[in-house]
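Selected chains only, in their assembly positions.
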Amino acid sequence: MCRLVAYLGEPLRLKELILTPPHSLLVQGYAPHDMTAGLLNGDGFGLGWYDRRLRPQPFTYKNILPIWNDLNLPSLCDYLTSGCLLGYVRSATPGLAVDYSNCQPFVQNHLSAVHNGRVEHFRQTLYRPLRSRLTDEHDLNIQGLTDSEHLFAWILHHYKRTGDLAQALCDSFMTLLDLVPDLDVTFNFILIDGEQLIACRLAHGELHPVCTTCRDIPTIREWSCSEPLFRDDRWVRCPQGTVLVATQPDQVQVRHLPGSGATSVATHAVAP
Amino acid sequence: MCRLVAYLGEPLRLKELILTPPHSLLVQGYAPHDMTAGLLNGDGFGLGWYDRRLRPQPFTYKNILPIWNDLNLPSLCDYLTSGCLLGYVRSATPGLAVDYSNCQPFVQNHLSAVHNGRVEHFRQTLYRPLRSRLTDEHDLNIQGLTDSEHLFAWILHHYKRTGDLAQALCDSFMTLLDLVPDLDVTFNFILIDGEQLIACRLAHGELHPVCTTCRDIPTIREWSCSEPLFRDDRWVRCPQGTVLVATQPDQVQVRHLPGSGATSVATHAVAP
Amino acid sequence: MCRLVAYLGEPLRLKELILTPPHSLLVQGYAPHDMTAGLLNGDGFGLGWYDRRLRPQPFTYKNILPIWNDLNLPSLCDYLTSGCLLGYVRSATPGLAVDYSNCQPFVQNHLSAVHNGRVEHFRQTLYRPLRSRLTDEHDLNIQGLTDSEHLFAWILHHYKRTGDLAQALCDSFMTLLDLVPDLDVTFNFILIDGEQLIACRLAHGELHPVCTTCRDIPTIREWSCSEPLFRDDRWVRCPQGTVLVATQPDQVQVRHLPGSGATSVATHAVAP
């Protein structure tokens, strides 16, 4: 299971998420908490960030080295500045190559995404049914072998129909079970597009779901992480079945997946 | 266009093909002759070799660094010894990641293969028709994005039916045109299985075909290369439409693809 | 011999030097002109740039892959913006590891530097005499094995005494011959500190010196390169024995090394 971090708010230098917090993404690489599978996240990492004055598409940086061995990272993270960004450290599924193409974030047009989770027996179950249903556009964009990248293509496939990202997350998750009944899937995604941050915690089957926690400082900032970056009692744990939508400056909505116990879109109650 | 080298004969140390000849695979990395596309082969490389006392499957070694920058290569090539081997230096198609998974040789069971050539507009033309016709076994073995790996899966798909490798090369090449009429494809493959070496020079369409040359020293050795490793007038150029089958100790057969101007299987005339 | 590029002027995105010109640093990697030794610059590369609003020290990015295989470079060079920067593609001396530590630019405090040239038989001649004369401060800063990094330490050693970078370049070059009479050395350096760009073309001995060309667009920009980035008749070739000092906005001075045929500091005549 990988570890994710994302941020929406006033511009900050990437080191403020990646390097300097007590439980930064770097630390989550070699000393993660709460891992339900694997010991480390030492199989590469990636960053995605936006600067819409330069271009609408995200910028990305990926490396197959462990995050703690990238000698360029201190310099880059001290320079790179953004108000909409995400990061990821990888714990590779055994047998999958530690290749650049298997490294997140994945990008399509203005969107970038990271995924933490797993489709159990992905190649034997979901792989071919999913690919056969993708249109050329989304199939041909796939560069690697990971379940994560295929799930992202599936989300894009649904997003194209509705133009609503949060809806596409829900729809694409639910239709997986149409393709493969009884699929074991953990579907924790964070998507950003330069203006909003959408995170979900969805799962089906026997896998122990991984938590997605988040922090709100009202009126300014939104963080989503696999693990809190620092001690603070404003971190809250996303309940299972949740899709969280944050838009600037301070709008946060929470949707509950039908059948997950809550039925409507609610404004997220943020304790100051 | 990549450069290939293969050898069948008495065991030798890999450096005798890879490092020490005047126009070794190493030299073909940074100073190839006869390139019809690209200037260099600096986008990774790979080796495959057999030692059937240890196991029937091939051993492989691949690296995404240019062959001239692999600091382990002198030591490995001085140690590795085999009588059936192949090597490859890559010139990546622009846009394709220099990833381990995109690096040759490709392996399936006892077979290993290298390909030099290209399917023009592969992703837009052949990719989806070919994948949809593969059985799970061959589709799920694909690890990367290259046209080469997909063509190898297509060969295996045909090989499974007949058990005849040379025939599978011919069949798989010809059926490509059933999938995509007017396909532009250069299909220079070398396959080895520990006992035989099969090389072909096949092409269709507008591409300038790349030559596959070979050298025979009767009774002992068979070399197949994109470019001769050293000056010797026994190197001969495979004609277009040819499949060459070498078995130990000194059997070399040449098949001509139907419609390519020659019609029967002939024993290769070797000038001493 | 490596290839260098540097720029001082109005801020631009790094791709304008590194990626997009017809003879960009990227192209100088795989298809350099004018190489007096080596065929390629495929042994790693590096960038250095300043943003003094963030910090006075330079930012750097280095990679041991060939510049044409760094999949992060298009994104980084579209984002990174600076008015004082340098870049470098490496052609490694045979036998020296393609290691991060051997990759330029080298950095000390506010300075960054790239070197194109060579000390003939460096390890056997200059290495130990030079190191024994360095103070701890400059000796302990050395991270790798290259002649370039040792020459840079030697420059810093002289710079500390006078605080004049152009003078330190001249002094350190001339004192090399005190350490090792008859030293064969090509000493083409570019140094930047965020406010000025200093380039020199100095050599002694039998080596064919490598040119350092430069371009001036009066009142705005200063470029220094091993090879012109694009066709333009304002590129001029630095004569042997020259140190060029550019400061913003448009000051360019040329010093001539004593004994090199010119004796005084002259303002660089720039043809509009």
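For the reader, a short list of remarks on this structure follows.
Read from first to last, the chains carry the letters A, B and C; within each, the first residue is number 1.
We take it that a residue touches a chain if its C-beta (ideal position, glycine included) is under 8 Å from a C-beta of that chain, and two chains touch if they have at least 3 such contacts.
These figures come from a predicted structure and were not determined experimentally.
Because all chains derive from one sequence, the complete complex can be expressed as a copy number, which is 4 in this file against the 3 shown.
Here, only the chains that are shown with their structure count from here on.
Separating the centre of chain B from that of chain C, both taken as means of CA atoms, is a distance of 43 Å. Counting only residues that touch two or more partner chains, chain C has 71. Every residue of chain B that touches chain C in the complex is listed here, in rising order: 30-31, 39-40, 42-43, 64-66, 68-69, 71, 92, 97-98. Contact residues on chain B toward chain A in their complex (touch as defined above): 97-102, 123-124, 127-128, 131-132, 136, 139-140, 143-145. Every residue of chain C that touches chain A in the complex is listed here, in rising order: 13, 51, 54-55, 59-63, 71-72, 75-76, 78-80, 100.
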